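With one protein chain held back, the other chains of the complex are shown just where they sit.
The block that comes next holds subunit A.
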Amino acid sequence: MKIVKLHRKLSSVLKLSLALFFSFSLSLSAQDKPSDEQVKAGKALFNMHCASCHKLDKKSTGPALSGVAERRDMDWLKAWIKNNNKLRASGDADAKAIYEEYGGVAMSVFEFLSDEQIEDIIAYTTVGDVKKAGAATAVQAVEAESTPSQVLPMIATVVVTLVLLALIGWVFLKSNNGFLKIVSTIVLVFLGVYFGFTALMSVGVDEGYQPVQPIAFSHKIHAGDNKIDCQYCHSSAKHSKTSGIPSVNVCMNCHKNISEVADDTKIDTKGKAYLDKEIQKVYEAAGWDSENLKYTGETKPVKWVRIHNLPDFAYFNHSQHVTVAGVKCQKCHGPVEEMDELYQYAPLTMGWCIECHKETEVNIAGNGYYKKIHEQLSQKYGVDKVTIAQLGGKECGKCHY
């Protein structure tokens, strides 16, 4: 992890200096351009109406729009944007050509846009986003690797242990006091058993396991900032025992049009350039030719590293927990929406499962299956709400078969 963190630091420094450089150079050339208000309004309109099919600097469903004002006449643009069908029907050669070039997909009609609004949009496409980069100075400082509050107790523990060991050593080597020797032996045995047991119990418990993934996918950007529902991608979770790692075509549902990180995306450590490359990996996997906007058929499945590894002998079913019980994903997977890189949040030990089964009450709301059983059980145990354990969720055979 240290190497990764160092790399992040370096890249953020680089990014900062680059950003500063560009902001200067642009501010020099930014003369006799439209007013800031116009650009701002244009940007809002662009994001609202155009961004799903157009990018400034890249082809998407439609052509790249940066500098479109230089290529086309403003009146033609207005006519095209308002109703491109009409323009084509009128026999305009340019309109037809661009229609053909983009595979005969007709652009939506925007007759509700006023001329001023269109001018604003065009103004925005002319100026572009680059100005925003100047604000990149706001990139947060990388947090310290470990704060003093964590280090101090650790040092204290080490010191105490060393002193204790030295004492015991002294007792055994130098002292003639039999009582002390016995006490020391007992202390040693207890310590040995305690540490030995803890060490053995942690074998195979991979809490915090955070492997490096082939694509630096950020749950924070997707689930956190963009608030994409977990089950949009992990759609199997509600039906199946596995939550399902989304197939690449699910990524492409959005990434067909999102070929690079939007600049209002909050990026903590990795730079935009880095993440843009990661999106390219998705294209590579899906066999998407982002130049010609079509699938090549040459796919390369992504080999994700599995983080949550339950042993074979434990059966776990997502749909039981997600659909039937209505458990939030975060309950077991932690604050995924804040994780840039995913890690194993829960220990996934049997004790951890059982604890929850003991405490959690069965979610019977509107479920015909539980109606009778729950009534009878709550009577039997004399409780209002029956826990999962009381329902039989603690039996070995329910998960081990």
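Heads up, the rule we're going with is that a contact is a pair of C-beta atoms (placed from the backbone, for glycine too) under 8 Å apart; a residue touches a chain by one contact, two chains touch by 3 or more; residues count from 1.
The criterion applied here is as follows: contacts and distances are computed from a predicted model.
S.K.: Looking at UniProt, which of "Transport permease protein", "Quinol:cytochrome c oxidoreductase iron-sulfur protein", "Sodium:solute symporter" or "ABC transporter" names the chain that isn't shown?
M.R.: The correct option from "Transport permease protein", "Quinol:cytochrome c oxidoreductase iron-sulfur protein", "Sodium:solute symporter" or "ABC transporter" is "Quinol:cytochrome c oxidoreductase iron-sulfur protein", the UniProt name of the unshown chain.
S.K.: Out of A:Val261, A:Ala286 or A:Cys329, point to the residue that touches the absent chain in the complete complex.
M.R.: Once the missing chain is taken into account, the touching residue is A:Ala286.
S.K.: One chain is left out of this view; which of A:Val302, A:Cys329 or A:Ile388 touches it in the full complex?
M.R.: Missing-chain contact among the listed residues: A:Val302.
S.K.: Just one of A:Ser35, A:Ser175, A:Thr242 or A:Asn292 touches the chain that is missing; which is it?
M.R.: A:Thr242
S.K.: Extract the touching residues of subunit A with respect to the undisplayed chain.
M.R.: 203-204, 206, 211, 236, 239-242, 244-250, 285-287, 299-306, 309, 311-315, 317, 319-320, 323-324, 366-373, 376-377, 380, 391-392, 395-398, 400-401
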